[in-house]
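Not every chain is included here, but those present sit where they belong.
Per-chain numbering from 1; labels A and B assigned in written order.
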Amino acid sequence: MATCITDIPRPEKTTLAKFQGAGVATVHEALGRKGLMASYMKPIFRPARIAGPAVTCEVTPGDNWMLHVAVEQCQPGDILVVSPTSPCDDGYFGDLLATSLHSRGVRGLVIDAGVRDIADLTEMGFPVWSKAVFAQGTVKQTLGNVNVAIVCAGQLVNPGDIVIADDDGVVVVPRDVGDEVASKMKRRLETEQETRQRLAEGELGLDIYQMRERLRRSGIKYVKFSAENE
Amino acid sequence: MATCITDIPRPEKTTLAKFQGAGVATVHEALGRKGLMASYMKPIFRPARIAGPAVTCEVTPGDNWMLHVAVEQCQPGDILVVSPTSPCDDGYFGDLLATSLHSRGVRGLVIDAGVRDIADLTEMGFPVWSKAVFAQGTVKQTLGNVNVAIVCAGQLVNPGDIVIADDDGVVVVPRDVGDEVASKMKRRLETEQETRQRLAEGELGLDIYQMRERLRRSGIKYVKFSAENE
């Protein structure tokens, strides 16, 4: 049952480039409000923002052996995504594994479990999104799987999918829709930039989005405050 | 059922001024240990400290349409307080709405739900206290209410009530007791300043507060450690 799949397909470099610097909220909207991991996934330091293809790793509770197998499958620019087969907050990952991933050019870690040595990781500038911070150690006794489809914090992740993570959380874009999502994202950002400018100058969203008529039709009533309201 | 109440009463400027720079713990004590929102309300960045009159907004789950209506009711110095009709962690509020509130001189947001774009909000210096950070977007389809009484994180908030928020959380002072609370707060701070000085110099609380006799009467026993204690 323990398999390590090698030579996974990754998105084109040009596709990946479009997601560098992108925000999770924006990508999530461009993807049709899908793909978000659970809100308990938190960065260990802020600000942090990364994007790259997923190398996936399935581990058993309290056992981080398979992470060492996964490291070898990582290439520069990748993001390692880890999920245990049953819920576990143990600290699967610390400064030694981070040193190893860092030396291989890996951009960061997303783990639906615990992480430790966060002072060292912070100093090293190696970003991690995790469910918990917990010094509890793990053993190296049981196999798992590398580069199979996993569910991480409520989202399906296939190896090679594009992972984007920032201070708001983590979103996953299926590999084959990367360019399409990037295009929608670009249009969205352009519109937003214009809107932001108008809002900054004091114009109201009610006017910019022409909401007043729709609100009226929906039945909103404006009433002046009086003591009886209270 | 959808109402936007306008022209709400706000406390006097002189009253509000007394709360600028005040700490939540101090206000809460001066108010008789009341008015605190639940401890899950966290600031998105620290340190942060604001005070101002509440503009209240009730939204439906996953729908932030009513926030746009609320923005128009906000004046410089106000704090927008938002609560959903059923629990929801979605990201109702992001950098565009923050830009709009900021341009109107609003001091910050208190929301019993999720917020997103927190890297942008942090850079902008716009403080938010929220239940969650979550990139999950919302729609604009259902009406709610603006400036009605709401329950936010366990506390009743009326429009015009004074909201104070800092790194410890959020407290609400009913509009009509603002001056009274401010007076108690002032006396409290003066006493504390004197006590702090004495504590800093090494004097014990046991002596400053004259607790030794009361402890003795309550039955405390001082016993020297011995191996049998263990």
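Things worth noting here:
One rule holds in what follows: a residue touches a chain if its C-beta (ideal position, glycine included) is under 8 Å from a C-beta of that chain, and two chains touch if they have at least 3 such contacts.
What you see is a predicted model; the values in this text were computed from it and never measured.
Whole-complex tally (this structure file, single sequence, 2 chains shown): 6 copies.
FYI, only the chains that are shown with their structure count from here on.
Centre-to-centre separation of chain A and chain B, using mean CA positions: 30 Å. Those residues of chain A whose C-beta lies close enough to touch chain B in the complex are 23-25, 28-29, 33, 36, 39, 42, 46-47, 49, 166-169, 171, 192, 195-196, 199-202, 204-206, 209, 211, 215, 218-225, 229-230.
Those residues of chain B whose C-beta lies close enough to touch chain A in the complex are 2-9, 65, 68-69, 71-72, 89, 91, 94-97, 99-100, 102-104, 114, 116-120, 122, 132-137, 140, 143, 147-149, 158-159.
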